[in-house]
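In this view, the complex is presented without one of its protein chains, the others remaining in place.
Per-chain residue numbering starts at 1, and chain names A, B, C, D and E are given in the order in which the chains are listed.
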Amino acid sequence: MQKVVTFGEIMLRLSTERHLRFSQANFFMANYGGGEFNVAVSLSNYGIPTEFVTRLPDNDIGQSALMEIRKRNVSSEHIIYGGDRLGIYFLETGAGTRGSKVVYDRNHSAIADINVGMIDWEKVFQNTSVFHWSGVTPAISQNAADVCLEAIKVAKKMGVMITSDLNYRSKLWQYGKQPKDIMPELLKYSDVILGDLDTAFMMLGKDKVNPDYKATESLPRFYNLLFEYCPNLKYVATTLRYSISASHQQIGGIFYDKDQIYTAALREVTPVVDRVGSGDAFMGGIIYGLLKQEFDPQHTINFAVAACCLKHTISGDFNLATIDEVEEMVKGNTSGIVSR
Amino acid sequence: MQKVVTFGEIMLRLSTERHLRFSQANFFMANYGGGEFNVAVSLSNYGIPTEFVTRLPDNDIGQSALMEIRKRNVSSEHIIYGGDRLGIYFLETGAGTRGSKVVYDRNHSAIADINVGMIDWEKVFQNTSVFHWSGVTPAISQNAADVCLEAIKVAKKMGVMITSDLNYRSKLWQYGKQPKDIMPELLKYSDVILGDLDTAFMMLGKDKVNPDYKATESLPRFYNLLFEYCPNLKYVATTLRYSISASHQQIGGIFYDKDQIYTAALREVTPVVDRVGSGDAFMGGIIYGLLKQEFDPQHTINFAVAACCLKHTISGDFNLATIDEVEEMVKGNTSGIVSR
Amino acid sequence: MQKVVTFGEIMLRLSTERHLRFSQANFFMANYGGGEFNVAVSLSNYGIPTEFVTRLPDNDIGQSALMEIRKRNVSSEHIIYGGDRLGIYFLETGAGTRGSKVVYDRNHSAIADINVGMIDWEKVFQNTSVFHWSGVTPAISQNAADVCLEAIKVAKKMGVMITSDLNYRSKLWQYGKQPKDIMPELLKYSDVILGDLDTAFMMLGKDKVNPDYKATESLPRFYNLLFEYCPNLKYVATTLRYSISASHQQIGGIFYDKDQIYTAALREVTPVVDRVGSGDAFMGGIIYGLLKQEFDPQHTINFAVAACCLKHTISGDFNLATIDEVEEMVKGNTSGIVSR
Amino acid sequence: MQKVVTFGEIMLRLSTERHLRFSQANFFMANYGGGEFNVAVSLSNYGIPTEFVTRLPDNDIGQSALMEIRKRNVSSEHIIYGGDRLGIYFLETGAGTRGSKVVYDRNHSAIADINVGMIDWEKVFQNTSVFHWSGVTPAISQNAADVCLEAIKVAKKMGVMITSDLNYRSKLWQYGKQPKDIMPELLKYSDVILGDLDTAFMMLGKDKVNPDYKATESLPRFYNLLFEYCPNLKYVATTLRYSISASHQQIGGIFYDKDQIYTAALREVTPVVDRVGSGDAFMGGIIYGLLKQEFDPQHTINFAVAACCLKHTISGDFNLATIDEVEEMVKGNTSGIVSR
Amino acid sequence: MQKVVTFGEIMLRLSTERHLRFSQANFFMANYGGGEFNVAVSLSNYGIPTEFVTRLPDNDIGQSALMEIRKRNVSSEHIIYGGDRLGIYFLETGAGTRGSKVVYDRNHSAIADINVGMIDWEKVFQNTSVFHWSGVTPAISQNAADVCLEAIKVAKKMGVMITSDLNYRSKLWQYGKQPKDIMPELLKYSDVILGDLDTAFMMLGKDKVNPDYKATESLPRFYNLLFEYCPNLKYVATTLRYSISASHQQIGGIFYDKDQIYTAALREVTPVVDRVGSGDAFMGGIIYGLLKQEFDPQHTINFAVAACCLKHTISGDFNLATIDEVEEMVKGNTSGIVSR
Partner (left out) sequence: MQKVVTFGEIMLRLSTERHLRFSQANFFMANYGGGEFNVAVSLSNYGIPTEFVTRLPDNDIGQSALMEIRKRNVSSEHIIYGGDRLGIYFLETGAGTRGSKVVYDRNHSAIADINVGMIDWEKVFQNTSVFHWSGVTPAISQNAADVCLEAIKVAKKMGVMITSDLNYRSKLWQYGKQPKDIMPELLKYSDVILGDLDTAFMMLGKDKVNPDYKATESLPRFYNLLFEYCPNLKYVATTLRYSISASHQQIGGIFYDKDQIYTAALREVTPVVDRVGSGDAFMGGIIYGLLKQEFDPQHTINFAVAACCLKHTISGDFNLATIDEVEEMVKGNTSGIVSR
């Protein structure tokens, strides 16, 4: 089976436990994660060969991240080493009406100083079916954006399917460029885009349309704008999230193949153990569906939504659910009975 | 007051905390528990003299289990020592739509190699009012099943009331026998049976009837089949459990004395701290009701359901609630206000 | 800006984690808190200069409490040292239908032996706008009640606004006096009273009226009785709490200024991380509202209710929410989305 | 076999971990212990039937202490319930040149208010070979001292051997009496005294002699003064402790039977895991030696010193070593090889 | 570079922390390890390609072991899956005069039921320079011994260097065979043997000689007996361990190449953080020395001893030291200064 390659940043995640606020913590749980790597972990759990490409600092913290990559059975063969530090994000886990809080400390990380030419993308993309990247990476630095484009172009040239998660983070994009300066060039090679319509339009420099995702018949005309812009585009997927509280979410999804809108009904997610990475779990589900011939679009969106829901019950950035667990949920078994 | 004796296996329970999946854990919480011992702990908390009979390995892990038995004020006087190991079960605690997961590692435990004649049951059952066993024990090995029968026969001979929890676990019964080969002979001495109808019929080799527990008027004709088979049978109790999610259960119960069906209304249990052992808490409530003269059948089933619900809020296998706490809930006080 | 002074007891709080029952714990989380200090912390978080007055034992446990006072930016300038011990309370955190349980071990604490004249209240109240005390302090000992009265009289003389939280605890009041023997003299100097009507009436030796807080038009005639008794009284505030379970509360509030009843609608609080100190968070919100000129009575009660709700999501006695977080909730944003 | 009874206080011990100072701790390890109970645990581990008599408060903390008593297989049959609180001691564990620090919070505990007549000592001492008490108990309160005397007199009348550990704590004795006012009457019934000479003389109101314990030939004339005072005295034992640092102790012992001095050579104890309770482990060894016919005085003092040394390697108040482990050390095997 | 293959059992290791005895623990640290895998980890840390071959149960505990194998960058390509359970060992960490205690619970593990033919050794040994096994594996079961022989024979045929660690564990060998029945046939293919002389002679069915390892000139005549028995033997290495206490070891080593005895001077190891796996660290050092052309025999034994010493400072079974750290120690830098 051909592999899926993802490219981006992996960070040290330092979180408080038991919903403690930062000023109450005298230790932090240490995990490693990042959007594009999280997608690779999802796929690796489903038995897909995966590879993660990044730049890690050549110190013990970088090594610890590398060991997590290995542990999760994701290839680290083309990771490069150098730079100053591993990016960090601090996470205070909310509850009820108090949302979780992220303090980013990811400036000046190893990947921010990456340069075009450092990674041999032609080698990376041998035996590759899918290349996945997200809008977080070009938001880090011009260098990261340049390498992202470099990768996308090689992938396209080599016939690799390109999946793009818009993943807008307003606290990033600090290096003088706006999404609309950078993202159009990157997005136009996409085979699949994950994101909501207004984020896509913002990134492409277009006006907000404020679509009503429940009026599904109205959506194609908006989604089609993306198909116009991206000549290779085959699918767009949107996660629907209604936040009742930090502990209670409703999750659904939309999948559009230019012909038809496929929707997955809203599911109740309560309690929420950890919602960070749930979008990546959704993306992992979409890619898995595209790779499996027996999955039709409806099953793909159902699978992605179920994976996203299950992720909320798992601590850390990763969706550690198995295919069987996701499929059980797709079938409607959400009773959470003890498996024994 | 005469004592209640229970017989079965006590295991080391190794559970992950904070809903971690197994592959995320670098330590396991260590508790000790097992269905029949859990019933004894419930009753001991209610002030009933209790004794637990088992076989423990003669090593430090067996000793640690013994200390938990002592701590909970359950007599260990007739426990025997020997064999290879203490059975273990690993528990991954679920949340929401992700159910908890049990990995059994209980083969070849000390009690699996027990032999008829090792325990002097006549001594054990002096001053005993109730003998409680469950369908887990004969599922372990032929030896355990034989000793179970030995105990039941002595108990019956000495006029001890026998309470039987069907407790079907499909992952056990690995030694070449099916429940229907073993259970009929054991169950027929029962004064009280705990379980649902189809499990009982399966164990007795009868066909499934798929009863509607909400149509209470239809139930006696099914329950009466058990009374036909078990000449001493006085009561059958069934726990009703509707699993909304791993974190939300609805619990009710049915108690039948051959004359009349007594039902306890469904209660909402949310959140679930730990549902393992909640059936044993129910059983402990039934036995307590049978021992207390002032309890009528309706109060008994109410008490058992309330105890079962409270167990879900307590970590570990045991129902550590007091009589007052259970009675408060029976009265309808479920507001969870701070006691101070 | 002038400071807010609070006077009372700070205790060592020893709580079990993960909902463990006391007999399951082999360690206790250590926090420091107490009603009047908790109010000071709330206000300090909102940027108000605050001071806490108490008596601490001159040992390492007292010093550790002092360090928490400093950490939270509350002045300890007039704290006095001596006496036998720091009061302790043990807390078992409930869940669902099992309420939390407090075991008090606060007898013979340093503040119980405090004497009139030990604290130079004239110095304390320089540059002070508000003096806050609660009914817990006079419940400790005659000495503590005497010093409370001493403080109130000096405060009144110096023109300091006096806020009184009724805070009835039936397990206190063990020194031979009842609230009605002590509280009337203390309460009559109040500018603001926090509490429900029947507690106020009980403390003033009057009959119970069992008011219907949802029939707001009926309330003034009861509240007015308090205005009759307390010549300086300007506001009465009442927290409304409906306890669905230990994990689910509904919180609202009433604020009355002798002219008009202001109500804040009930809010759902689920899950509850820690409800201890939520009344103090409410009180902190009321005082903050009184100090901010831009707050009208309606905003004040809305703010107090929102602060009370947020406190339920925070572990320990303190409301560690910021003004922005409380105001977001007042505006209706309770979606708990991730801040990143 | 006849039982050993000990009488005294059991406390909640709250200790910091990893050598943290009090102001650094945000949780405390919770153990239960106290000198006389610790002796009972030692003997119970050696297979001797034991019973502990005390007064416990009737709350959850008292219950938790009771469960530890049960867990360690010490009878709690004659414990009485009532009073205000369980005594507490806080422990900061030192290292190297920084000694451990104890903050006592044991005033007003349940046993301080015990009264003569509350315990039926004649029932307690049925089938009893040894009654053990220590100088800590009469140091708590006049009431505790009175009950101590009451117990000693009944024990003597019933022919029970009385072992007395001098156990001087200068921070106790706060109720207006000095050791010399109380201890002479209590000590004179002793069959065995554990303690150093100058503590004994101080307690009996005699002058200090500052003996040289290495000049063993000079010791009998001092020890004989105790034999003069206590007509039943048969043995005196003294623990020799040279404190190199908090992490390194040298432990030896002296045992005198009026005829002959028996000494156990100094042993190196490094590192020290926990030295609290090591004197009680020594005492447990002496009593065990007296109960075993095959132990001569030399073996008894060797055994007591070895037990004391092993205790230093065990966390908490208790000596959890087995007879085999102690005997291995008596034989000189201190190599600490892995048992596997 | 060619890889090193090791074959054996990996177990779940459940250890108490802070030197707690088993009966004090309410959780266990979870690590994964086993002698032959530990050697692979050492070599992987030194940059050598390694592979571990074993049989793992197909459950979550087996998967967790697999993830640790991946994390440590050891190939798991030829691991097979099946069988009942992962072996477990419980570890109580000693201190000072109290040795650590291991309770084995490894019977009936997946590897015990392995069968000849299950592993394709010819595939395994492609591109392999060294095959390492130890005497623990044939001690588990006849099946494991048979597969061990199968592997050795294929390795020999394919020209792979065979290193054999005698690793005698008296608690194993429970299946009716003694080492002398099994080990001679296995050992005779060895290129390198690690062990002491008397263990080797016992395994070969010869008499004990009780050699004086400090009289190095006397050793060749004993070692030569091994060379006589094993026609391919090139080196024998012996770890010298003098156990002052559980916290203080002295470690040296001997390396003999049939020509000459090379000794590494005794090093002081204090304190001991964890000594389990230190023999495997020694073995890893020997193999590394044999693979590095620039290492002469003296440097090899120095390196192995240094690695063994460093392992004692690291928690868990693995030697996680880098080459630089080991070489620093070889050079005599044992000052433990802070690297910053």
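Following the convention adopted for this analysis, a residue touches a chain if its C-beta (ideal position, glycine included) is under 8 Å from a C-beta of that chain, and two chains touch if they have at least 3 such contacts.
Given the structure is predicted, the values throughout are model-derived calculations rather than measurements.
Enquirer: Given that one chain is not shown, which residue among D:98, D:234, D:292 or D:340 touches it?
Expert: The missing chain is touched by D:98.
Enquirer: One chain isn't shown here. Among D:171, D:208, D:221 or D:331, which residue touches it?
Expert: D:171
Enquirer: Write down which of D:80, D:204, D:244 or D:266 is the residue touching the left-out chain.
Expert: Here the residue in touch with the unshown chain is D:244.
Enquirer: Tell me which residue among C:68, C:150, C:274 or C:328 touches the hidden chain in the full complex.
Expert: Checking the options C:68, C:150, C:274 or C:328, the one contacting the hidden chain is C:68.
Enquirer: Touching the hidden chain in the full complex, which residues of chain A are there? Just list them.
Expert: On the side of chain A, residues 14, 22-23, 25-31, 59-61, 63-64, 67, 84-86, 88, 90, 92, 101, 103, 105, 107-108 touch the unshown chain.
Enquirer: For chain E, which positions touch the chain that isn't shown here?
Expert: Residues 17, 71, 267, 269-273, 309-310, 312-316, 320-321, 325, 329, 334-340 of chain E touch the chain that is not shown.
Enquirer: With the missing chain put back, which residues of chain D would touch it? List them for me.
Expert: Where chain D meets the chain not shown: residues 18-21, 23-24, 89, 94-102, 104, 169, 171, 243-248, 271, 275-276.
Heads up, the rule we're going with is that only the chains that are shown with their structure count from here on.
Enquirer: Centre to centre, using CA atoms, which chain is the farthest one from chain E?
Expert: Centre of mass proxy via C-alpha means gives C as farthest from chain E.
Enquirer: Roughly how far is chain A from chain D, going centre to centre by Cα mean, in whole Å?
Expert: 63
Enquirer: Give the residues of chain C touching no fewer than two other chains, as numbers and ranges.
Expert: 23, 26, 101, 271, in rising order.
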